[in-house]
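Here the complex is missing one protein chain, while the rest keep their positions.
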Amino acid sequence: MTDYMTNLRVKLPATCIILEIIIIILFATLVEYDHDTDAKHWHEEMSKHNKTDYENEFYFRYPSFQDVHVMIFIGFGFLMTFLQRYGFSSVGFNFLIAAFSLQWATLMQGFFHGMHNGKIHIGVESMINADFCTGSVLISFGAVLGKTSPVQLLLMAVFEVTLFAVNEFILLSVIGARDAGGSMTIHTFGAYFGLTVARVLYRPQLDKSKDKSTSVYHSDLFAMIGTIYLWMFWPSFNSAITAHGDDQHRTAMNTYYSLAACTLATYGFSALVSHEGKLDMVHIQNAALAGGVAVGTAGEMMLTPFGSMIVGFIAGTISTLGFKYLSPILEEKLRIQDTCGVHNLHGMPGVLGAIVGAITAATATKEIYGDGLADVFPDLTGGNKITASFQGVRQAISLAVTLGIALLGGLIVGFILKLPIYGSPPDTTCYEDSIYWEVPGEEGGHEEMTTVPVEDVAKPLNG
Amino acid sequence: MTDYMTNLRVKLPATCIILEIIIIILFATLVEYDHDTDAKHWHEEMSKHNKTDYENEFYFRYPSFQDVHVMIFIGFGFLMTFLQRYGFSSVGFNFLIAAFSLQWATLMQGFFHGMHNGKIHIGVESMINADFCTGSVLISFGAVLGKTSPVQLLLMAVFEVTLFAVNEFILLSVIGARDAGGSMTIHTFGAYFGLTVARVLYRPQLDKSKDKSTSVYHSDLFAMIGTIYLWMFWPSFNSAITAHGDDQHRTAMNTYYSLAACTLATYGFSALVSHEGKLDMVHIQNAALAGGVAVGTAGEMMLTPFGSMIVGFIAGTISTLGFKYLSPILEEKLRIQDTCGVHNLHGMPGVLGAIVGAITAATATKEIYGDGLADVFPDLTGGNKITASFQGVRQAISLAVTLGIALLGGLIVGFILKLPIYGSPPDTTCYEDSIYWEVPGEEGGHEEMTTVPVEDVAKPLNG
Partner (left out) sequence: MTDYMTNLRVKLPATCIILEIIIIILFATLVEYDHDTDAKHWHEEMSKHNKTDYENEFYFRYPSFQDVHVMIFIGFGFLMTFLQRYGFSSVGFNFLIAAFSLQWATLMQGFFHGMHNGKIHIGVESMINADFCTGSVLISFGAVLGKTSPVQLLLMAVFEVTLFAVNEFILLSVIGARDAGGSMTIHTFGAYFGLTVARVLYRPQLDKSKDKSTSVYHSDLFAMIGTIYLWMFWPSFNSAITAHGDDQHRTAMNTYYSLAACTLATYGFSALVSHEGKLDMVHIQNAALAGGVAVGTAGEMMLTPFGSMIVGFIAGTISTLGFKYLSPILEEKLRIQDTCGVHNLHGMPGVLGAIVGAITAATATKEIYGDGLADVFPDLTGGNKITASFQGVRQAISLAVTLGIALLGGLIVGFILKLPIYGSPPDTTCYEDSIYWEVPGEEGGHEEMTTVPVEDVAKPLNG
């Protein structure tokens, strides 16, 4: 079942070890503890500014960081275990590329978002940002799931993290957009980058693996672990790097209500469009999360609770309808084989979130925000202040820039990944763990094995 | 397998969408950010009262909120996956009715617990309270699990949330009881309401689905995910809305020790009463949690750690014995088919918790609580102060009121739910996902499917 091509005995170790050595050298040269993590500086800070320990950034953000961390490793990892024979790879490759990406993102985001005397300063906020960037890579992973080798995925992460940091820098620092929960920087970017890569890697013969591209009963339950964790902790995701106080509080709450409304829309439309009025696990596992994506930009703004609900409701609706009607078209006409349907969960809801953010920003007033305006829209106050409408324009431009960089970047990276040197699986063995993993029950693996996976048992009975 | 009756193509979408639209309209009319979530008000608050950002309620309660959130969606959801063919519904309907209930609860609790100039103010505390109320609905769901359609469940939630808010209002605001962890408001109410509904919905022919009412090996492991999360985060549940400082701290610790003692009692009595001294998963999955229920009222009081342990030990004991000896009687004599045994986990331990709370309150003194008395028992200090014994009487009356409202409410709602218009499953197909879900491996679902669930494989071999 395994031929020379997919044997990674040299390629994967070389890739992992070389990348880690490069990272360690760059960290040694360039990275320092920031003022809240460095023993000396924090104590200087405390005596100079009369601060106390509970003002350390750690206490404002670490609980949110941990929730985000769970979303990245459990949420994304288990969400993708829905495939019947790809659970090891879903959780395991997710684990690998996330562990790599968060290190690489620390460096790339550090380069682009300001060095301090030639050094990158890190602390809990950079950890959250690194996890965010990782999230974007994992979204793209969802589009190519089952059709790529871990070496390809690591390489994709190298490029995608870099482009993410460039795009984020342009949006937040050059254009001056606001995007705390990453509707644009994370979701739109990750989705359209990944979809473009999937387009370039199009496999006309993928039907040969079709029997493995579906779920089984237990794999769908494992996937629900991922779904529910993403759903529960999304309020922490969107609020993790907003300003202290009311901003974190409001963002979390807006996201909470957006997701709740989104869930009702998803169940409603799933039953409406499915076979015999039955609910479809694909919708529940994915579309119910679209409400979190869609308030990623506007969540920190004074969107109001009912405004959040309307956004969530629309997001759940378009996401469910996307799975039903748009995904087949994307595959047949545009030749985009989007394994997890990231276009429905991250693509369209991300664009929706960007638009909602632009509109909400354009309607901001001092009346509504009071002195809190400076936290949400720093450029609307102070010396060189701009108008709210102009902030809205910035947001809209940012969406266009994000789409452009994602599509162009995905195109180039797609062609790099298309080279036949990374051990990617043959068309007949996509969505299959045993190509990269020692799978219990395989011949030759364990001589004394008396068990076989459910699927193999079933074949002789049904076939 | 599916006939017109259980086809929800119209009913479920209509219910979800109409309910969500009503909620959005009511939120638009009635709900506002509270002073800690509103940009303008929080900044006014900070300058007026010389507050700093870390005094925002968010930092006191958001980590607890997230733990409670995990209990509601993962804890309850997976606890109910023990049934072999009802995992999609357990997690999925739990998800749906919880997402609905938390929105509806925000409104109902807002109505009853004080409007501010005609507006309901919301923030992290209202989010916790909404999750609490949702917990009560999910307890009732446990009693009717496998025998109800999602439309029925949503309707039950509409009524139960409303009655919950009424009961909570009477207990906390009219009578002046204390019940931070909800032994009465959440557990006793949810259990006896649900049991009464189950009684009204009694199915004499339920034996026809008996083969699906048991667990299989993997479904029991999924259920343990639910159990362990509920167990771990119960300290956060009971302490989530207690007063700041020592109160939250003490409540969490009392719950921690109560649960630990409860677990030893559960294992001990499970081995004692089971077949050949073997442990029974049903006991471990459920009775080990009774210690959290039983300190729901007294947890915030000066119960002492060993007092908490005694309560937990008793709770684990009665809960395990209840599963063994009382549940069969309830089913045979009282005709209550309590799928998850909520009477043993929430009913009896809830009543125990109420009694323990009454006794602990009645023995409170300024000696023991010092200036902390005002936090736990506001009415025992100040102008119109009452005696501790009277506080105990209040607690006892509250238990009686809760039981009354739960039983009467459950009776009425049960008859409403009995109408044959909600697509509830026939007696032969209870505890079965495929009636409401597209289940992988089903005929007609996926033509190319080469897998069947374990159970179906097993039949020809064993049958």
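A few notes on this one:
The chains carry the letters A and B, assigned in the order they are written, with residues numbered from 1 in each.
Rule of thumb we're sticking to: contacts are C-beta pairs under 8 Å (C-beta built on N, C-alpha and C of every residue); 3 or more make two chains touch, one makes a residue touch a chain.
Predicted model, so just to flag it, every value in this text is computed and none were measured.
The missing chain, though absent from the display, is touched by one residue of B:K147, B:R250 or B:H346; that residue is B:R250. For the options B:A28, B:I228 or B:I397, the residue in contact with the chain missing from this view is B:I228. Per the touch definition above, the residue from B:R9, B:K119, B:H218 or B:K418 contacting the chain not shown is B:H218. Across the interface with the omitted chain, chain B contributes residues 54-55, 59-60, 63, 67, 84, 210-211, 214-218, 220-221, 224-225, 228-229, 231-233, 235-236, 244-250, 252-253, 256-257, 259-261, 263-265, 267-269, 271-272, 274-281, 284, 288, 302, 304-306, 309-310, 313, 368-373, 375-376, 454-455, 457-459, 461-463. Residues of chain A that touch the chain left out of the display are 2, 7-17, 19-20, 23-25, 27-28, 31, 33, 36-44, 46-47, 53-54, 56-59, 62-63, 66, 69-70, 73-74, 77-78, 81, 87-88, 91-92, 95-96, 99-100, 102-103, 122-124, 127, 150, 218, 222, 225, 436-441, 444-446, 448-454, 457, 460.
Just so it is clear, only the chains that are shown with their structure count from here on.
Taking each chain's centre as the average of its CA atoms, chain A and chain B sit 32 Å apart.
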